[in-house]
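The complex appears here without one of its protein chains, the remainder shown in place.
Entry: subunit A
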Amino acid sequence: MTELKEHDKDINSFLEFASEDAAASVAASANQDGPLAGLTFGVKDNIAVEGMHLTCGSKMLKDFVSPYDATAVRKLKEAGAVCVGKTNLDEFGMGSSTDNSALAVTNNPWDLECVCGGSSGGSAAAVAAGLVPFALGTDTGGSVRQPASFCGVYGLKPTYGVVSRFGLVAYASSLEVCGILADSVDTTRKVFEVIKGKDGSDQTSIDHIPASADAETVAVLAGDLGLKPEVETAYKKAVDGLKSSGMKIIEVELPMLDYGIAAYYTIAMAEASANLARYNGVRYGHRSAEAGSFEDLMRMSRDEGFGDEVKLRILLGTYVLRSGFQDQYYTRAQKIRTAVRNEFDGVFTKADMIMLPAFPTAAFKHGDQSLDQFQQKLADKFTVAANLSGMPAMSVPVSVENGLPVGMQLMAPVFAEERIFKVAEKLAEVLPPAACPLSMAGQRTTEAK
């Protein structure tokens, strides 16, 4: 544990490490015959781990300690894995850099001046730095896949509902899933097999009914996609890589992608405004010391506890749900959600899989003015479709350009995670993922039993 803390000093991927004693006693009593025995893992700090903080990267929950484990965490522990700590994130999962965390700044282990991506940035950085072979994240609009791309690791957003959200702090309930950041396809698969499955504690959870794992044809986007040169180059390399592994490539167009961003943010913010209404300074979380009345207690606790990005989304969400505006925004967004989904369903009649970039840029520098919060939202155009439609998608490291990793996203119909894993393995043979220069290589267990 001391070694992990020392190695994390410049990266700052963890907000909290398990105490030496707690980790030792958990490791001693862990299921030595479980499928994940011997593996350590990190947990994004919006997912509950009993006895550890659950801050959501927010001043609102800075001192909150979780009384129970999330279902995914419980299953991992039962499978023999040992949780070593909680990782940094954009406040309540809202952002693309982890710089929206109110509690700490996390640096990209490939270049400490760059962001690690977000919102599951701490989890991605921890895996890239070799601190843990895998970490849990959450993906509402790309929050597992984009940081995976920025940090050169694998990042799976499973089919909606297949992994229980019990113990995951709600942001946008109809879009978010619990996902996996890992150092290999094999680790991702093993962790997914453990955490998936219907859970009585989450009414939206469903059983996983595996779809065909066969893939022959991969659809890619044609034309100018507005990518930075390093991502353009990586996309071409990945297409060539698929061809050399025997895949057939077809070119398609997805005109709904741009509208998908507007629909996604309308829905996500509407759901956020409702989900975050629970933070009112009464039962838990930050309470304003200044408030004299009950109403002030709520209003001031929320104002003091939330950061700007969270307030922005609550305001917009409240606005689009105001009476008189619902049809114009929220209902229309839900209809466009259907159109996005229909468009992808159409492509899946011609192709077994789609490959898109995870993000139009590689990791950018902290405070980069050319990519402000608004521009970062528009850049989610390749990732939000999977959340709107529910399909699984995984960011796969394919290249290192100018010293920074770039990942591509493999997307498949619902329940076809294994199809994605197989193609990702083929890609890894022709484009082997590079190790991060700052990785604690050799000091960890990378292969599960």
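Here is the rule we use: contacts are C-beta pairs under 8 Å (C-beta built on N, C-alpha and C of every residue); 3 or more make two chains touch, one makes a residue touch a chain; residues count from 1.
Methods note: contacts and distances are computed from a predicted model.
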| item | value |
| --- | --- |
| Absent chain [UniProt protein name; select from "Septum site-determining protein MinD", "Membrane bound FAD containing D-sorbitol dehydrogenase", "Glutamyl-tRNA(Gln) amidotransferase subunit C" or "ABC transporter ATP-binding protein"] | "Glutamyl-tRNA(Gln) amidotransferase subunit C" |
| Hidden partner chain, touching residue among A:Gly281, A:Pro360 or A:Gly407 | A:Gly281 |
| Among A:Met300, A:Leu356 or A:Cys436, residue touching the chain not depicted | A:Met300 |
| Touch list for subunit A against the chain that is not drawn | 64-65, 67-68, 159-161, 174-175, 200, 203-204, 206, 256, 258-259, 261-263, 265-266, 269, 273, 277, 280-287, 291-294, 296-300, 302-303, 306, 308, 311-312, 314-320, 322, 329, 331-339, 341-342, 373-374, 377-378, 387-390, 414 |
